[in-house]
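A single protein chain has been omitted; all remaining protein chains appear in their positions.
So that you can tell them apart, the chains are marked A, B, C and D in the order they are listed, and the count of residues begins at 1 in each.
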Amino acid sequence: MNSAEELKNLLPGSVISTGLQLNKPMAVVKKEDLVKAAGKAKEIGFDHLSVITGIDYRDHFEVIYNFFSYSKKQNLAIKVNLDHDKPEVDSLTSLWKGADWLERETFDLVGIKFIGHPNLIRILLPDGWNGHPLRKDYDMNTEQFVTIGDNGDDVVSPDGTNLLRRK
Amino acid sequence: MTWISKDWAMGGIIKGLIVTLKHVFRVGNRPTVTVQYPYEKMPVHPRFRGLHAIDEDACIGCGICEVNCPNSTITIVKHNTRWYPQVNMGMCLFCGICVDVCPMNAMKMTGNYELADYSRESLIYGPDRLLFKKEVN
Amino acid sequence: MLFLAMWTGDIMFENTYELIVFILNFIGIYDPIYNVFEMFGLEYLLRIIIVLAEIAALFVFILLTVMFLTWMERKVVAMVQARYGPMVTGPRGLLQPVMDGVKLIGKEDIIPAKADRWVFTLAPFLIFIPALLVFIPLPFGESLIISDLNVGLLYIIAISAISPIAILMAGWASNNKYSLMGAIRAVAQDISYTIPLALAAISVVLLTGSLSTVDIVTAQSGTWFGFIPKWFIFLQPLGFILFLIASIAEMGRIPFDFQESESELVAGFFTEYSGMKFAMFFLAEYAHLFSVSAIVVTLFLGGWSVPFLSSIPATFAVLIPIISLAAFVIKTYVIIFFAMWLRDTVPRMRIDQLLNIGWKIMIPLALLNLLATAILLTAGVF
Amino acid sequence: MESDELFINMGPVHPSTHGVARFKLRMDGESIKECTPVIGYLHRGTEKIGEMKTYLQFIPYTDRLDYIAAFPNNYAYVKAVEELAGIEVPLRAEYIRVLTMELNRIVNHIVSIGSLLMDLGAATMIMWGFRERENALQLFEMLCGARMTFNYIKPGGVREDIPDGFIPKLNEFIKDMEKRIVDYEQLINGNEIFHMRMKNIGVISGKDAVNYGWTGPTLRGSGVDYDLRKYEPYSIYPDLDFKVCVRKEGDSYARFIVRMDEMKESLHILRQVVDNMPATKLISMAEYGISPMTGTPTAVSTYFPRIFTPPAGEVYSRIEAPKGELGFYVVSDGTTKPYRVKIRSPSFCNLTAIPSLVKGLKIGDLIAAFGTIDVVLGDVDR
Partner (left out) sequence: MEKGGIRVDPVTIDTTKIKHTKKQPVTALEKLNDTGLISTLLAAREREGMILFSTIDQVFNWARLSSLWPVTSGLACCAIEMMAVAMAHHDIARFGMEIFRASPRQADLMFVAGTVTKRMAPRVKQLYEMMPDPKWVIAVGGCASTGGPYHESYSVLKGVDLIIPVDVYIPGCPPRPEAWIYGVIQLREKIKNQGYGAKWGLNK
């Protein structure tokens, strides 16, 4: 019995289905029950949150959490499906401090909102950047420029007249 | 008082001073390793990926390198009567994929790395600067 | 013959002024010149001219030394790090410091918009001039001293104490947080290390009973048992170590380079300085390196005295000033080399650790050293 | 005693932020009250580019993530693609891959230790380190024609077999490196000032470290015995004998020592790889591409078409890069280009803990802690 099935046995109501992510066990979880499932996973030994991946499938979003257990040396992936119109899911920052930046990054690049995150602002791109680049409908043709604001922070401006010396 | 320790004998620093002194006087295989570049040059290994070179006869201008270049560095332009690749060195990744994919093995990368120049336009290397003729024995 | 006789000890010169007058006299041109000046009743002007010439010579000497030191620093670092250092400009890169100087003269002189213009401009001068003034009572060799002040040591310590003020001015006037932090660090460091420095020096003063640098040096001439030079390093080993550490801290070099501490505070208190003003800080830093090393030599390593000089035949006695100057310079360069060598070996301390060591170890040890010296002196051991 | 807070904006251009990281510091005098890292100044959109390029074209871009140790990046992506497409790799190619990765681990740790020491003010270590690094880079250049950005590991093998004369040079390097590591240890390991700066600074418990998602030497410095090479083995690591270097203390010094030990372990691995490497030569990729019919089973690259379409699916594949766990999440939709490439970079996750790590410490400690976490901004910002 792999770890995804173990999780399904523990939380039969929350886990929709189990499967394999190529060779690693993966459980698809209802998005309302993500924190519950992740908490249960942490309880049964999956103490390392490896990565959070957000994927834009045009009609829906998927968020995939890869866990690892240092004690059992096992992998587990938890997948959540989100609506395209309302990409919101609960935050895992209460369980893993390391989830903080990973979620911010996913918010920044894919545009998935993590409810309950203490400081959900952009991390790699400056505040005020228009659009989420890793979405498939991101407009790659419109250039955005950045200037320095009053207190040293970055300010996004649509034109770079102050910045550029020539086009 | 955690900052007081048995370390105050300063044995470690003296050890370090001895090692640096050995370097000052070049004791025991610790030579000056500098290669004085303009006067003496480090060897360029045969596989080094520097400036491109295109075999004038072998190249058929098929454009496979253009398609496979990760960075659209290469464009095929007309030179004299035939079509040859033109490489924008300012954008080149020097990854060697163009060399790998060339069906005629016409594209090579030489050991020439002295490419610095004063203008951005001069970084675009047309066929006139890239072509070479294979010596026929 | 008269000239030779002078050097065997019959006539001593108090300072370089007297030496110059004697030499002019000896050549036979002093009297005619003096008469010309006397005609207009301007005898004092001649004296001023000679003193100014001395000072100019000193200034040139210091400037050349400082330039050489920057080159030497770069070469020593290069040697430790298995490379060559400056090579292209001049033979072995010897012209490099000159080039740096000329280039810095030709640079734009930026005064930041929000800086305090006057203080900002004044600070480099205030740090550069004391760095030169320190050399006034320093004996470079027998008779080679601008002025043998009877409070020479006090003067040196007092003049050195001006530099924290200049640093604070520079740091504050720059209107830059890194500058300010660097300045505050530098001042805290200078104050806490001047105390052990002075205490260690006082132990030497106790031994000689004089603050005059010439007296301190003459007290160290000669030998014990014919082979141990009578240097104070052997009487005051602890004092020497304390003084050396404190003076490296005064110089502001690694492991105590909190004035600059490049990786933390960008460039410390002179972050905002450019062009010639920056060059003055740069020169002052190396002048300071030289002067502090010279003081260490004067106090503990016998200054210009060569241990076996008295046994030199009288016929070669004319060489004494030259030999003494050479001895002084060599000893100083040994200390400088040590400072450079240490810089290439150790990392920087942290500011609180530095202050801890200064106040909790150096000062108690210096006081202990002073007490022990006083007791031994009273007991008549020295 | 209450005093005004000082806000310092450290970076993005600052000598010790290893590139372009920026820290917003709220200071109380010299102590850090709050540290907010601001990253993204090197965000180059690599993940988006991954969606725009074919599988083969994206390999050069992985080089530029963690540019100090690019081979593991190459390998991690290629491993993901290989798992996705089910490609077999000849054994010799695996040996060459491990050889390059372990060599790169040494290079990475040299740079890491060197720049840590440079930030602490001791520039010598980085000079010595880069001396050895240069020798390693010569080997890389000999192997694949580039010094830092290799594009060498390809799906199904490597680009070319190792050239003649490579193994003797590698043996020379290993022998040389062993001696140099002794020098490094003498220079820094025992240095008291270094101990003062590193011990009990930036302490983090193993449990916290796991919670923060730390991996690699930083995690092993906190006493968690975990190394993907050992416990989730890939490539030929199961056949190799090496031990996982772990320290219990969890402070900056422990992380430094772990890196030092790992360098020695890597040398040990390299020796085994050289000894056990299969002798059958591989055919170079360019050659194979021209005449696929003549290929032997031991070809470097199993025949790799210009247009390569792995079956639809998704994979998360991770390896132990020098900085920690490096993972690639690759989603394929059955076309020539990946649908999504997500990079789990070790530096990014390790940097998360900085605010809590340096709270209450001094600026100098921030630099030391940041140095021991060993981040590369290309890897953080991607």
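Convention: a contact is a pair of C-beta atoms (placed from the backbone, for glycine too) under 8 Å apart; a residue touches a chain by one contact, two chains touch by 3 or more.
Computed from a predicted structure; not experimentally measured.
Participant: In the intact complex, which of the presented chains make contact with the chain not displayed?
Facilitator: Output: missing chain touches A, B, C, D.
Participant: In the whole complex, not just what's shown, which of B:Gly28, B:Pro43, B:Gly63 or B:Pro103 touches the removed chain?
Facilitator: The one listed residue touching the chain not shown is B:Pro43.
Participant: Can you say which of D:Pro37, D:Pro60 or D:Gly371 touches the chain missing from this structure?
Facilitator: In the complete complex, the chain left out is touched by residue D:Pro60.
Participant: Taking the full complex into account, what residues of subunit C touch the chain not shown?
Facilitator: Residue positions of subunit C that touch the missing chain: 74, 78, 81-90, 93, 95-96, 98-103, 106-110, 262-263, 266-267, 270-275, 278.
Participant: With the missing chain put back, which residues of subunit D would touch it? List them for me.
Facilitator: 12-15, 19-20, 40-46, 48-49, 52, 60-61, 64, 67-68, 111, 115, 126-128, 130-131, 133-134, 137-138, 142, 147-149, 163-166, 168, 284, 287, 290, 377-378
Participant: What subunit A residues would touch the chain not displayed?
Facilitator: Residues 125-126, 133, 138, 140, 144-148, 154, 163-167 of subunit A touch the chain that is not shown.
Heads up, the rule we're going with is that only the chains that are shown with their structure count from here on.
Participant: Counting only Cα atoms for the centres, state how far subunit C is from subunit D in Å.
Facilitator: For subunit C versus subunit D, the centre distance works out to 48 Å.
Participant: Please tell me the distance, in whole Å, between the geometric centres of subunit B and subunit D computed from their C-alpha atoms.
Facilitator: That pair's centroid distance is 22 Å.
Participant: Mind pulling the residue numbers of subunit B that touch at least two other chains?
Facilitator: 3, 13, 16, 19-20, 30, 33
Participant: Could you tell me which residues belong to subunit D and also touch two or more other chains?
Facilitator: 124, 131, 187-188, 191, 193-194, 196
Participant: Could you please specify the touching residues of subunit A with respect to subunit D in the complex?
Facilitator: 21-24, 47-51, 53, 55-56, 64, 66, 70, 73, 77, 96-102, 105, 109, 122-126, 133-134, 138, 152
Participant: Write out the stretch or stretches of subunit D touching subunit C in their complex.
Facilitator: 6-8, 14-16, 30, 117-124, 127-128, 131, 187-188, 191, 193-194, 196-197, 362-365, 367
Participant: Enumerate the contact residues on subunit B facing subunit D in the complex.
Facilitator: 2-3, 5, 7-8, 10-13, 15-16, 18-20, 29-30, 33, 42, 45-49, 64, 68-70, 93-97, 99-103, 105, 109
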